[in-house]
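First the structure, then my questions, so here it is.
Every protein chain except one is present and positioned as in the full complex.
Going by the order they are written in, the chains are A, B and C; count residues from 1 in each one.
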Amino acid sequence: MKTEIVAMILAGGQGTRLGKLTETIAKPAVPFGGRYRIIDFTLSNCVNSGIHNVGVVTQYQPLTLNSHIGNGTSWGLDGIDSGVTILQPYSSSDGEKWFQGTAHAVYQNMAYIDSLNPEYVLILSGDHIYKMDYEDMLEKHKDKKASLSVSVIEVSLEEASRFGIMNTDEADRIIEFEEKPAKPKSDLASMGIYIFNWDRLRKVLMNSYAKDGLMLDFGKHVIPAYLESGEAVFAYRFKGYWKDVGTIDSLWEANMEFIHLDNELNISDENWRIYSRNTISPPHFITKSGCIHQSLVVDGCYVAGTIENSILSTGVRIKEGTTIKDSVIMPGAQIGKNVHIERAIVGEDAVIGDNAIINSGEEIYVVGYNEVIGVKNDED
Amino acid sequence: MKTEIVAMILAGGQGTRLGKLTETIAKPAVPFGGRYRIIDFTLSNCVNSGIHNVGVVTQYQPLTLNSHIGNGTSWGLDGIDSGVTILQPYSSSDGEKWFQGTAHAVYQNMAYIDSLNPEYVLILSGDHIYKMDYEDMLEKHKDKKASLSVSVIEVSLEEASRFGIMNTDEADRIIEFEEKPAKPKSDLASMGIYIFNWDRLRKVLMNSYAKDGLMLDFGKHVIPAYLESGEAVFAYRFKGYWKDVGTIDSLWEANMEFIHLDNELNISDENWRIYSRNTISPPHFITKSGCIHQSLVVDGCYVAGTIENSILSTGVRIKEGTTIKDSVIMPGAQIGKNVHIERAIVGEDAVIGDNAIINSGEEIYVVGYNEVIGVKNDED
Amino acid sequence: MKTKMSSNKMCAILGNLENDENLGTLTKKRPIATLPFDCKYRLVDFPLSSIANAHINEVLMLFDEKDRRSLMDHIQSGKEWNLDALQNHFFFYFYSNEHQAESFGLEYYGNLLDYLQKSKSQYTVVLGSKMLCNIDLRILLRNHKGQGRDITAVFKKVDSSQTGPHDRIFAINEPNGLNLIDAEHASPNADGKYNLCMDIYILETERLVTIIQQAEKQKKAEILPQLLKNILGDLQVNLYEYTGYLSNMNSISAFYQANMDMLNTTKQNALLYSNQKIYTKVKNEVPTYYSESSDVKNSQFATGCLIEGQVTDSIISRKVVIYNDAVVKNSILMPGCRILPGAVVEYAILDKNVIVDANTAIKGTAENPLVIEKNAGIRENVGGGSE
Partner (left out) sequence: MKTKMSSNKMCAILGNLENDENLGTLTKKRPIATLPFDCKYRLVDFPLSSIANAHINEVLMLFDEKDRRSLMDHIQSGKEWNLDALQNHFFFYFYSNEHQAESFGLEYYGNLLDYLQKSKSQYTVVLGSKMLCNIDLRILLRNHKGQGRDITAVFKKVDSSQTGPHDRIFAINEPNGLNLIDAEHASPNADGKYNLCMDIYILETERLVTIIQQAEKQKKAEILPQLLKNILGDLQVNLYEYTGYLSNMNSISAFYQANMDMLNTTKQNALLYSNQKIYTKVKNEVPTYYSESSDVKNSQFATGCLIEGQVTDSIISRKVVIYNDAVVKNSILMPGCRILPGAVVEYAILDKNVIVDANTAIKGTAENPLVIEKNAGIRENVGGGSE
């Protein structure tokens, strides 16, 4: 039985640029927007695009990611002939298998892909906030009889030198690829989203690993090799909201942009739902002393303080006299009385004691997961 | 929210004594009895005993095990507040985490257990064929206010020196433990099944790993330490069919014993079902030339040959003129015409060409997974 | 191998045993079971969660034919309450509503017996949705087994305000002398409380079979909880006192009060934050957005709302929109309500998808909250505090 397309979400990187936030959990499992984790956007895109088989490749701290994804039921990925599988390194009779790059990670999990026997493989990364119809990309890929399609987005020429830039001909065929060019010739940046014909990619990887094993990375090695060997490589132009949340600043920014639900991302659109694990929490409660402006609040919260331009995630408790401003409070965080928090990200289950002040000016302050700041008062 | 008990199935060992059969798949995923894999017995015992949370610890070749277990739905382990989680080694900021022993594997997965916050932890191994009511063991554990209960089975004194032997007082309290004693003082062998009070075990492990890290193995280190420190350690006497299938011979033997469905294992008992992944195969078909005696056959088989005292697993095809005797044919194996197979285990998806003869006399012959013997004929 | 038809297994019968004529239009097109409660629940979520938390894996849902649609829409495959797990068996039986007729009894009892005789559970628990509570059925079973009586009935000591004319009160006289009395004729205990029968029972499945067979022979036509109530006098009854949060949904004001109770942290914690989680249908709503102008106090909110106006002492359900300068006070807004700019809602219960036009007022009173029917569009002032 043949599957049309399998998605591989490469969630392997440790995301060290997120500091404390990825010390104990994998980047795709980092909370976002009150009731989501970063990977929810990619997983929901898959489901909404009619992709029923998703492999999530990870090697760092998988516990939170594992328990978030669970059996896939939250995204409808638990049915017959459909599923989400977490793929971790393992030990085999020829040694331990750690992932050394995006392409290497796909090579190491070839047996998973082969078991589904797909025509196409969609490569995704688990750390972008966006909504995208991969089905449309696949249709274009088929129309153009491409061997590889690379999703690209227009960026400003100033930004372009931070990205892999695709130079295309008038038919959107990619004729040149430059990694972080000093003088970009085009404004089309790779989003790290690829559709490969599996048969071909499989041969290329098998071939490489039978010899020198140099095909470690898609951007650095595989795409250049495809171009060099004259494969049909096409750009797929994506338009819309797309944000890499790989740094503290960009994660905070993306959250701040998210507050306005009517933004370009349009999360409320019921035709393209973003699914997440259901946390089974009661509705949120605003006390007599609570005050909320320009903010998002979700189930399980208790708010006795003042919230300005912030996001409160599931199960957050804010006591009276406290002010939260321009901040993201992650699930389960407990904030005491008369606290002031500004321009901060407070990690999951962190505890902030009474009278604490968290505000480091321009920089975004990060409180780690389970971190305790100040004295933890007894629950009253 | 408190969970009463969590089961940890330690399926980590590579099982080198099973040779070819564990070269590419983990031991618990080895097929058994036609439509089962070894781990089905332990998983079904858990579910039938009212245990809703099961961690399966593995580090070798998890793909088949992963796809067998899937989202747990085949065992009813996919509901709310219940689940089966595959726990693999991962990389963390303090280095890669490989498992070095049974107790070490539990230590490494402490975060999983803690997330469920259980009172008791049940330690199981994934390579035994048996039916056991762990709920009864737990009740006895509670009655006796034990800190650790060890399930034991009576063995003959000759056999006893191959096992860990428990010497007990009249109240079944374990007073001495001897690993493979030359002169056993008792016939009570440990089955490698333990119930620990989690709080206590957690402290013991944390303490050890904060210092010397010597608590690698339950049998070798943890039980002796418990006895030495005067913990309440009790034996739980199990009666019934119990078989370790860790060697080629014992695996073959257990399969042969399994053929007689009315044996001591009593697999047909509808009050204690053994669940397995459903393979979605049509009923099996016996042709005009087929002939079956003293054998088990399951869905998806096609039998045109003669089958004597054997097990045919899902999707096996046996062509005409072929005789299978005293053998186990694993799922998907294709056997050609005029083949003779005797005292053999034929691995999953193996292909045996026409006219092959497989019979190595006293020894059990093993054909590996996907192994091709002789010429593969075109399908006719 | 011991058989698992064992001593810890219960099956559950969940039915609409309740009179709902006192809930007005709230139960015009739905049973009490599917009445929305506290922003995101429906009343049936509570007994279903008790069933799920006790890992009961045989459930029979007995409902009136007319309630089918509303129930099926909410419960669907039963996934959220674990009803669809491999080892679980759940069945619906919808009976036609002429329950006086003998033919009704025959069919009804036949279905019940069919279910119970196939069951592998030694005990059966019977419960409904009208008595809003969060009961641990495993503790109830343990209590029943410890007492060795024929049947265990659950009660709670309540004030007279919590009893209605259709309710029954346990009057406990002599050691075994138990009386079940209509609330209107009951006198209080020494402490002024009444022992309200919560219509939750547990008994051996075999005994229940015998009871139903008897009723069948006698050509009765009472639904199960009614039947049990009426024969309690003939049985050795163990009374189990429930001490958690309870609301008896026997009137509009009881329903209103129960929702308002959820603004009391102690009561809310007792019902919703106990050891036993309350499961409900998963909706995947977006977070609730509070605008710059929003002004909210002492209120509870589900997700998916957009709040620009003023909300005080209220219960706001999923996907409610409260526009600029709108005011909502002391009210319950069910999912999908839209309060347009300048509108005022006070002491009201707005059923699903009610739209209140700009600058329009709905005003009930604390004693008589106004109920607005589902899907209504309110274009003129209603009430005015003097109704």
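One rule holds in what follows: a contact is a pair of C-beta atoms (placed from the backbone, for glycine too) under 8 Å apart; a residue touches a chain by one contact, two chains touch by 3 or more.
No experiment lies behind these values; they were computed from the predicted model shown.
Asker: Taking the entire complex into account, which one of C:Met72, C:Leu106 or C:Ala366 touches the absent chain?
Answerer: Final answer for the missing-chain contact: C:Met72.
Asker: Going by the contact rule already stated, which one of B:Arg202, B:Arg273, B:Lys325 or B:His340 would touch the omitted chain in the full complex?
Answerer: B:Arg273
Asker: So which of B:Met8, B:Val54, B:Leu296 or B:Val339 would be touching the chain we can't see?
Answerer: B:Leu296
Asker: List the residues of subunit B that touch the chain left out of this view.
Answerer: Residues of subunit B in touch with the missing chain: 33-35, 73-74, 259-261, 267-268, 273-276, 278, 280, 282-288, 290-299, 307, 311.
Asker: Spell out the interface residues on subunit C facing the chain that's missing from view.
Answerer: Residues 72, 76-79, 83-84, 86, 89-92, 282 of subunit C touch the chain absent from view.
Asker: Take the complete complex as the reference. Which residues in subunit A touch the chain that isn't displayed?
Answerer: 1-2, 47-48, 50, 52, 73-76, 78-82, 131, 133, 136, 240, 266, 269, 271-272, 275
Convention: only the chains that are shown with their structure count from here on.
Asker: Of the chain pairs B-C and A-C, which one is connected by the greater count of C-beta contacts?
Answerer: A-C
Asker: In whole angstrom, how far does the Cα centroid of subunit A sit from the Cα centroid of subunit B?
Answerer: 37
Asker: Between subunit B and subunit C, what is the separation of their C-alpha centroids in Å?
Answerer: One centre to the other, that is 45 Å.
Asker: Using mean CA coordinates as chain centres, what's the gap between subunit A and subunit C in Å?
Answerer: 41
Asker: For subunit A, give me the residues that contact two or more of the other chains.
Answerer: 73, 280
Asker: If a residue has to touch 2 or more other chains to count, which residues of subunit C qualify?
Answerer: Residues 277, 279 of subunit C each touch two or more of the other chains.
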